[in-house]
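Coming up: subunit A.
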Amino acid sequence: MRAYLMTRGTERRLDYAYLGESPPLRWWQSIGRWLVLEAAELVVSRLPGGATGLLLSGIPSQRRDVIGTRIRYTVVVDDVHEDPALADWLVRCGLADADRERLGQALDQGFEPEYVDALLRDSGASTGDGSAQEGLAGEVEGRLLSILRAGVTAAPATSEHKDRPGPWVGGVQDPVARQLFGARARLLLGETRPGVAFTTHAVGSVEGAQRAAQALSGAVTVLLHDSELREIQPLRAAPVVPSSAVGVSGGKASAPEIPRGERGRWRAMSAAAVMLLVLVAVGIWLLAG
Partner candidate 1 sequence: MTLSFKASMVGPSRVGKTTLLTAILAETETMLSGTEIDLVPDEETEMRIRRNRKELRRAIEAREFDSASLEGSQSMVRYNVSLRAAGDRVQGIPFSILDYPGAWLDPAERSRRPEARENWPECEAHITESLMLLVPVEAAVLMEAVTPVQRRAVADLLGFEDVEAMARKWARARNLPEHREEPAVLVIAPLKCEKYFDDNGGKGREAPRLRQLVREKYRSMLDIVLEETKNRTVRVVYAPIDTYGCVDLMEGEWTDRIDADGEASLDFKGHYRFREIPPRIKVKAAGTVMQELCRCVISGQDRVEQQQAAAAKATYNEALERKAEPKGFWGAIDYHLSGEASENKSTRLSSHKAMTTAEGRRAKLAESLRNIAMTPADPRVEEW
Partner candidate 2 sequence: MGDNEERLDAVLRRRHELLPVVDEQIDRWRRILQLTTELGDAVAGTQAVDPGGDIAERLGALDLAGMARAARDSLDALATVRGRVNRGTVNIGVSGRARNGKSTLLQSLSGLDDQQIPSGRGQPVTAVRSRIYHSRTERGARLTMHTERSFLDEVIAPYHAELGLGPAPRDLSAFSRHSYPGVADGPDGRDADQPRLGPMLARVREAQQALASYREFLTGGTRTEDLAGIRQWVAYPEADAEPDRRPYLAVRDAQITCAFPIEDVTALGLVDLPGLGELTPGAEAHHLAGLRNDIDFAITVKRPTDTNAMWAEEDARALQLIGSACEVADPRDFALILVNTGECLAENIEALHSDLRNRLNDPAQGRGYWVILADGADRDAVREQILKPVLEHLASVLPRMDEAVIADTVAVCRDRLDRITAELDRVSSAVRALSVPTSTEQTIARAESLRAEVAASLQEWVDELRTRADNEYEDTEFYERVAEVHQAVRDWVLSGFGEGAEEWQQRALNRFRVDRASLPFASAELNRIRVEMARRFAAVDDLLLQRRNEYWAGLVAALGPRFAALIDGRDTGPQEAITALAAVLRDAPDPCPALAETFGFALDVRLDYRTRVLPRLRRALDVLFPEDDDPGSGSTATTLLAVPRTAEGSAELYGRVTQLARQAAYDAQAVLAQEPRTTAQVLFAYGEQFEDAFVRSDSSEAEFRRLVAAFHDLLWPGEGTGPHAAAEGLRRVRRLTTELRGSIADERSRTVGERKGR
């Protein structure tokens, strides 16, 4: 499991950037156009290769930039499934303002303004000293993980909810949708089927969500931040297009750069993944029925 933290410094030029190391793979790139990372978004993703990722943006800091705007954090955790409790807590933070606020405070405590500014300044003036950079990155990650984990112990246990099978869209103000979204997130992380669940400020309609679902593959769950949607609506799954890369990939946007070695493995697994998806859907339908 790897964790990454993005934020900005107080000074004007210390713009948003990762402290220490950046995530090697921007796995959320394919859904980037449906994310407003300035706002509070949550993305939980299971990649066809089995890797998982969680992105939590818009975590408010008490720090303000030079012109007085509140600074935000974005946390990215790769292979978050390795620590289900942590994943669970982060998902809750993504869905509840109060929890996100609390996480922000914890981050503020672990990353003092001077420390953040110093880190960003140093990365600006890259020293070229690789080992020193690594050491720094390790320190950032260590701090970040301990802050995130500290939140877990403080978190109350959450009740189990069952997943709603198939792609769907809901509104964030709908408690049911929120709970089902949590369940979907846990499912994505707990099992191996690829899929993605995300909240969005960039889309406000079922049609928009549908466009996203069409563009993406796998189990897509969309929670709209800014909509009048009162209940969950099913989405049509993306047609299986053999020629294009299957999985979490953008339609119009070019596919993320994937190392050549991985591509074959990805393809091989996609067929199995579709099969699995169908099976699970049928199973859930039977159970629900």
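Keep in mind that, in the parts below, contacts are C-beta pairs under 8 Å (C-beta built on N, C-alpha and C of every residue); 3 or more make two chains touch, one makes a residue touch a chain; residues count from 1.
Quick note on selection: all candidates are chains of the complex that A comes from, given by their letters.
On a predicted model such as this, the values are computed, not experimentally measured, just so you know.
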item: Subunit A: touching candidate in this complex (1 or 2); value: 1
item: Residues on subunit A engaged by candidate 1 in the complex (per definition of touch); value: 8, 11-13, 15-17, 22-23, 26, 29, 32-34, 36-39, 64-69, 123-124, 126, 201-205, 207-208, 211, 226, 256-257
